[in-house]
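Only one protein chain is missing from this complex, and each of the others stays in its spot.
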Amino acid sequence: MARAVPPARKALTTALAWAVGLLLFFPILWTVLTSFKPEPVAVASPPVFLDFDWTLRNYQDVQRQRDYFDYFQNSVILSLGSTILALLIAIPAAWSMAFVPGRRTKDLLMWMLSTKMMPAVGVLVPIYLILKWLDDMITRRTGIDVGLDSHVALLVILTLINLPIVIWMLYTYFREIPGEILEAARMDGATLRDEILWILTPMALPGIASTFLLNVILAWNEAFWTINLTVTDAAPLSKFITGFSSPQGLFYAKLSAASTLAIAPILVLGWFSQRQLVRGLTFGAVK
Amino acid sequence: MGRITLEGVAKRFGEAEVIPPLDLDIPDGSFCVFVGPSGCGKSTLLRLIAGLEDTSAGRILIDGQDATRVPPAKRGLAMVFQSYALYPHMSVRANIAFPLRMAGMAREERDRRVEEAARVLNLTPYLDRRPGQLSGGQRQRVAIGRAIVREPKAFLFDEPLSNLDAALRVGMRIEITELHERLRTTMIYVTHDQVEAMTMADRIVVLNAGKIEQVGSPLELYREPRNRFVAGFIGSPRMNFIEGAEAARHGAHAIGIRPEHVTPHPSSGDWKGVVGVAEHLGSDTFLHVHDTGLAETITVRAEGEIGLNPGDTVYLTPQPDRIHRFAANGDRL
Partner (left out) sequence: MATQASRAAARAMLSPAVVLLLIWMIVPLAMTLWFSFQRYNLLYPDRAGFIGFGNYINFVATSGFWEAIVNTLLLVGGVLAITVIGGILIALLIDQPIWGQGPVRILVISPFFIMPPVAALIWKNMFMNPSNGLFAEAARFLGLPPFDFLGQAPLASIVLIVAWQWLPFATLILLTALQSLDSERMEAAEMDGAGPFARFWFIALPHLARAITVVILIQTIFLLGIFGEILVTTNGGPGNASTTLTYLVYKEALLDFDAGTAAAGGVVAVILANIVALFLMRAIGRNLDA
């Protein structure tokens, strides 16, 4: 576009775009602001925007509820852990489909996608019962917690939920790497392991990184299995936040502080990964 | 050592037979060029030798040992790809050292060999650059460097020069030939450019639709092409083919005469025609002669300043001992 846009018009569209952006962002901004307000100011009428005594009280209170950091820790364990597990399974699988495609590769990819479409409620009962059974059979006997409200169970479930997306994303990234380079490595004496470790992974690193980011975000924000299958031991922030849904929710400032803590890390990651997000969530259909 | 023997090697992709069973012996130390039109199966044949594709039938022997089922990494061959296939995330030094690292060679020895290869290929100043920061010719040299450091039994080249501009191509052609002179290692070189084939090879394998049409030294192919396909493929500009009465006069279905073996004269000769286009190259002039009644066009190589212009009448005389005779099925008579 080498044409000059009239500055007046540009100013107008700029103003409009910023207005839309700020409008959409406003609930987040308001939450963050409220998290610094003393509780009475948070519910003041008319609402106070910036002119109040900024305080960190709410954060201290949330932190003092001791369990906040347990939940936070669980969120970190579950989202990072499930993403790493999914990557470990998906990298070899995506290698296979990208570089040794067969007649069935496309069907296989579509099938993987279809597992993602199974509604979670459809299988809630059996999953619940399996975990309960595991509790009886293993947890109770060995003390190794693998059933309801366990890290292991949630890690496995979150891994499986995101596996199709991880495979798809990696597949689209791997397909951009010319097969000749891997063949060259093979001619140079690289074993399959060398090939994946020294050539493919470093070359696909940007793609792997964005796959990682997006799936950490998705796992962090997952709110069906985590809410229904955890109580306290493995409960992440989604569970923590639902605890505010009734009476506690009336403490707006504390709710805001807890919300800010729950969303801040992922919001920042999200800003970094927004460009890859499109490709990841559309299964490569839009780039 | 690097003698490569193919026995009844064939390749099918599903239903399509890309390479019908063929036999070929490439002696140790030779510079063997596979040449043929696009899609004739040159790359496929090279990849079969490399082990990047499985054979559908037949055996591949390397130095007399059956290597048909040996994975590419273990065949002791090095390959230079058309796209160079350099590792973009590694420095030139790491690229060249990669095969040595894979072989588990000690650090000092590795460095020594890389330095040596870089010196030979004039890459020393670029050792710490990434491939993305090199010109096409330099990348090509890195790819070659990566191949030579491991001292393979044979080098496989798949159209290594086709991504370079004309001037660079001539330079690299000479560099690769010199490399072969010095190393005396078997080289198998794929190209569809018959000039490269003629200038570099000591053996040329002419392929057509996966079939070997002829194997021989460049001059053998030039002087005695076994059939019309080879005759037409080797030599530039292309051989002229004449069918009909004139061919029958020589007792053949078709005769062929190369442009350089036809003498033009303004007033007398065997065949009369009219100059269509005259391409003046300076040293030579290529005349495209029409209306001879023999073929659509007859191409003639004349001296640079012959002074014939489009529209002029010209008489052509073929050198009788340079006329090639072909049967109806294309074979040489």
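We call the chains A and B, going by the order they appear; numbering starts again at 1 in every chain.
Basically, a residue touches a chain if its C-beta (ideal position, glycine included) is under 8 Å from a C-beta of that chain, and two chains touch if they have at least 3 such contacts.
Keep in mind that what you see is a predicted model, and the values were worked out from it rather than measured.
S.K.: Of A:Met97, A:Met169, A:Ala190 or A:Ala235, which sits in contact with the chain we cannot see?
M.R.: A:Met97
S.K.: If I consider the whole complex, including the chain that's not displayed, which of A:Leu56, A:Val123 or A:Met137 touches that chain?
M.R.: The missing chain is touched by A:Val123.
S.K.: Pick out the residues on chain B that sit against the missing chain.
M.R.: 51-54, 71-72
S.K.: Kindly note down the residues of chain A that lie in touch with the hidden chain.
M.R.: The list for chain A reads 1, 5, 10, 13-14, 16-18, 20-22, 24-25, 27-28, 30-31, 34, 43, 45-47, 89-90, 92-93, 95-97, 99-100, 102, 105-106, 108-110, 112-130, 160, 163-164, 167, 179, 182-183, 192, 217, 220-221, 223-224, 227-228, 237-238, 241-242, 244-245, 249-250, 252, 255-256, 259, 262-263, 266-267, 269-271, 274, 277-278, 281-287.
As a convention for this text, only the chains that are shown with their structure count from here on.
S.K.: When the C-alpha atoms of chain A and chain B are each averaged to a single point, how far apart are the two points in Å?
M.R.: Whole-Å distance between the two chain centres: 55.
S.K.: Using the touch definition up top, name the residues of chain B that touch chain A in the complex.
M.R.: 50, 52, 71-74, 77-79, 81-83, 85-89, 98-99, 102-103, 146, 150
S.K.: Applying the document's contact rule, which stretches of chain A touch chain B when the two form their complex?
M.R.: Touching chain B from chain A are residues 178, 180-181, 183-191, 194, 198-199, 202-203, 205.
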